[in-house]
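Input: one structure, supplied below.
A protein chain is absent from this complex, but the other protein chains hold their places.
Now for subunit A:
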Amino acid sequence: MSVLVNKDSKVIVQGFTGSEGSFHAQQMIEYGTNVVGGVTPGKGGQSHLDRPVFNTVREAVEKAGADTSIIFVPPAFAADAIMEATDAGIKVIICITEGIPTEDMVGVKAFMKGKAARLIGPNCPGVMTAGECKVGIMPAFIFQKGKVGIVSKSGTLTYEAVDQLTKAGLGQTTAIGIGGDPIIGTTTKEAVELLMNDPETEAIVMIGEIGGGMEAEAARWIKADGNRKPVVGFIAGQTAPKGRRMGHAGAIVGGADDTAAAKMAIMRECGIHVVESPAMIGDTMLKALGK
């Protein structure tokens, strides 16, 4: 078991023939991900990386049985790509693209309401199930199949957590990069819930940052759910000034509730092992698991 993606996932790449799409598709294939093809409108019928190129996602679903998509198309076209995948019946849509206008994502969220697809991202490193399937841009060699699930708004902080867990001998089940934009498909709470219900996942690392209320929502859910598994949490941006956007479009302190301090306080109240330094994630997880 694992969540979202596994060795049976049939993955297509939207923006397959572009430079980013090509590079990361190659890396995913090398890891053993079952990439069944890609979509580049107008290049259907061609072959790329020994895989078929389709004109539409619908065609990729019908002819190659795709159920998972990873999106590398430029920001101006990414919202359209997400909606196309949704409409075609893709189950898990992972959007890597950074810089999508917020108003476009408002439309995407409304479009996806009531439909079966789950969106991860945008502006995220993707999803990876250690030892099985990589649908993202993360460095695979730092992963080690194990017992800890990860939910994170940040790419490189995910790698940091993964690396510490590997070195602590704990390894990972699935790492979910949910993205750093103000509007994202899968929330912190939804991703945590997936891992909480995954029998292979024994503990969870939850990494958030300033801005919005997703971490507080997740923390309250974890408590209400009975703290079934230990959760180690970190919030980046304890030193970020109010009203300034810190790289990620969503990382901005608006009021008193979305500061790192406020989020960390709620997480502590809800029984999460909060670390102030991201260097302590691995050690704290060892302690939380009683090792």
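FYI, contacts are C-beta pairs under 8 Å (C-beta built on N, C-alpha and C of every residue); 3 or more make two chains touch, one makes a residue touch a chain; residues count from 1.
FYI, contacts and distances are computed from a predicted model.
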item: Chain not present in the shown complex, as UniProt names it (candidates "NADH-quinone oxidoreductase subunit N", "Multisubunit sodium/proton antiporter MrpD subunit", "4Fe-4S dicluster domain-containing protein" or "Succinate--CoA ligase [ADP-forming] subunit beta"); value: "Succinate--CoA ligase [ADP-forming] subunit beta"
item: Contact with the hidden chain (one of A:Ser2, A:Asn34, A:Thr68 or A:Ser152); value: A:Ser152
item: Among A:Asp80, A:Asp163, A:Glu200 or A:Asp225, the residue in touch with the chain that has been omitted; value: A:Asp163
item: Listed residues A:Ala25, A:Ala81, A:Ile100 or A:Leu165, member touching the removed chain; value: A:Ile100
item: Interface with the unshown chain - residue positions in subunit A; value: 75-76, 99-107, 109-110, 137-139, 141-142, 152-157, 159-160, 163-164, 180, 182-183, 207, 209-213, 217, 234, 236-241, 244-251, 255, 260, 276-280
